[in-house]
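Take this structure first; my questions come after.
Only one protein chain is missing from this complex, and each of the others stays in its spot.
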């Protein structure tokens, strides 16, 4: 089952600068061969369900290893069986309706 | 790795009455032996990472099977390595600070 | 416009114990006269759109005042114009479908 995910990982107990931890997670997602798109409040990920959630689990393990005692992550995830749809398709579809 | 999760599954393309689909997912979470607590905007789930996400995947598969062409789900998930903490612990901790 | 909200406030830069801050926010929501239900990963709130978001804004202001330099909050919010529905209605509707 293919999944489109938007994941935002927030390490807790490491002060206010979180980008080092987010960058580690980005690397793990890329090393897993997943298609990703970083934005200002998270990362869009496209891939097979198992591979996506394995990678997110590795993110948690790695972020704990490099010092975060606690992590809270939010995920939006979409699946559909009516048609194939990529991350780019979703953006283009909205932009077309906006007259772009 | 233990995880505390808050999951809200929203089937799309089946009209405005969603509780039938949410109930199917509740059954799957319970059948998986996971500790759950239903609330007005989702379900808290406590368990092993693999078991929790396997159950959420089964929810998606089942909700597609019974007619939803598209699903969007949101998840808050927490892990911590500094101490053990249950769903009840989290609630009690806030209530104590409120003077209850 | 009436809204059902699920809000989870996460102060950043104050260590790993967050319940003190969550409790402050609970008090603000209650003082605003809003109907609330605390759960393990957030708080359900029911009320008028303006009053709910005014209260959430006051939560952020208060949590900054008592020491959190940064806050990340997640909100699920629902509105509907087809029928009236309370937090209790939503829970009962799912429980009925589960055969409870």
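Per-chain numbering from 1; labels A, B and C assigned in written order.
The definition used in the following text is that a residue touches a chain if its C-beta (ideal position, glycine included) is under 8 Å from a C-beta of that chain, and two chains touch if they have at least 3 such contacts.
For clarity, every value in this text was computed on a predicted model and none was experimentally measured.
Looking at subunit B, the residues touching the absent chain are 10, 12-13, 15-16, 18, 69-70, 72, 74.
Residues of subunit A in contact with the chain left out of this view: 4-6, 8, 16, 19-20, 22-23, 26-27, 37-42, 44, 46, 74, 76, 78, 80, 82, 87-88, 90-91, 93-98.
Contacts to the hidden chain, counted on subunit C, fall at residues 1, 13, 49, 53, 57, 60-61, 64, 69-82.
Note that in this section only the chains that are shown with their structure count from here on.
In whole angstrom, the spacing between the mean C-alpha positions of subunit A and subunit B is 19. Remark: subunit A and subunit C have CA centroids separated by 25 Å (rounded to whole angstrom).
Centre to centre, using the average C-alpha position, subunit B and subunit C are separated by 17 Å. Multi-chain contact residues of subunit C, defined as those touching 2 or more other chains: 16, 74.
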